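Now for chain A:
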Amino acid sequence: MSYLVNKLNACSPYWSMFSRVLAAITGGYVLATANSIFISQLLLSSVGKYQAIHIGLMLTFITYACVAMWVFSVSTATKVWLGLIKLTVLVAVATWLLMKLNGMSS
Partner candidate 1 sequence: MLVLTSLSFSTMVLFCLAMTKHREQVLESEISILAVRFFRPFAWLLLLFTGYISVDMYGWSIGPALLFGAFTIATLLLILLLTYRAKIVPELAIVLSIIASMSIFIS
Partner candidate 2 sequence: MKDNFRQSMKWFHTWVGLVVGWVLFFMFLTGSLGYFYQEITRWMEPERPFIAHEVSTEKLLDTAQIYLNKHAKGVDEWDIMLPNARDQNLRVGWRHLVDSGKQGSRYKITVLDALTGEAVASRATGGGKLLYRMHYRLHYLSTSISYWVVGFCSMLMLLAVITGVVIHKKIFTDFFTFRAKKGLLGWLDIHNVLSVIALPFHFMITYSGLLFFLFTYMVLSTNLQINDEEFDEMLNEIYPGSTHLDSARQPSDMLKVSSLYQQVKNSWHADELSYVEMFAADDINAHARFVRHETDITYNPDDEVTINAITGEVIAVKINKYTGAGIIHNGFFSLHEGHFAGPIARWIYFFTGLIGTAMIASGLILWTTKRKPKQMKKANGPDFGYRLVEQLNIGTIVGLPIAIASYFYANRLLPLDMANRINWEANIMFISWAVLLIYPAFRTAKQAWSEQLLFAALLYFMLPIVNAFTTDKHLLNSLHHQDWNLAGFDLTLLVVSSCFAFAAYKMTSPQLSNKTSAQRNKQVSKRVNNKIVIEKRDHPSVQVTNDSLLPLPQANKEKC
């Protein structure tokens, strides 16, 4: 294991940066998607299905921007991934709860 770590130079800052960039691009996209679904569920009862989805989609760029900025301000790459996973799970759970709520009322 340590042989691999040494061979791949896994501790170099380039891997850390690559990891961050990957997190920002993919993890950010996933989180933004989760957020858009969450917002759609939030607005479902007030503006109707299509408009709720539309608004959720339009706001993704703001969430994506905030996530990207956050990713590059946290101290380590590990914290980035952990934070992203935590947030995504949180949003997913909240969305699932909202879906149950919306499903019950409609």
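A quick word on the picks: all candidates are chains of the complex that A comes from, given by their letters.
The rule we apply is simple: contacts are C-beta pairs under 8 Å (C-beta built on N, C-alpha and C of every residue); 3 or more make two chains touch, one makes a residue touch a chain; residues count from 1.
Here the structure is a predicted model, which means the values were calculated and not measured.
Asker: Consider chain A on its own, then decide which of 1 or 2 touches it in this complex.
Answerer: Selected candidate, touching chain A: 2.
Asker: Going by the contact rule at the top, pick out the chain A residues touching candidate 2 in the complex.
Answerer: On the chain A side, the touching residues are 29, 32-33, 36-37, 40, 47-51, 53-58, 60-61, 64-65, 68-69, 72-75.
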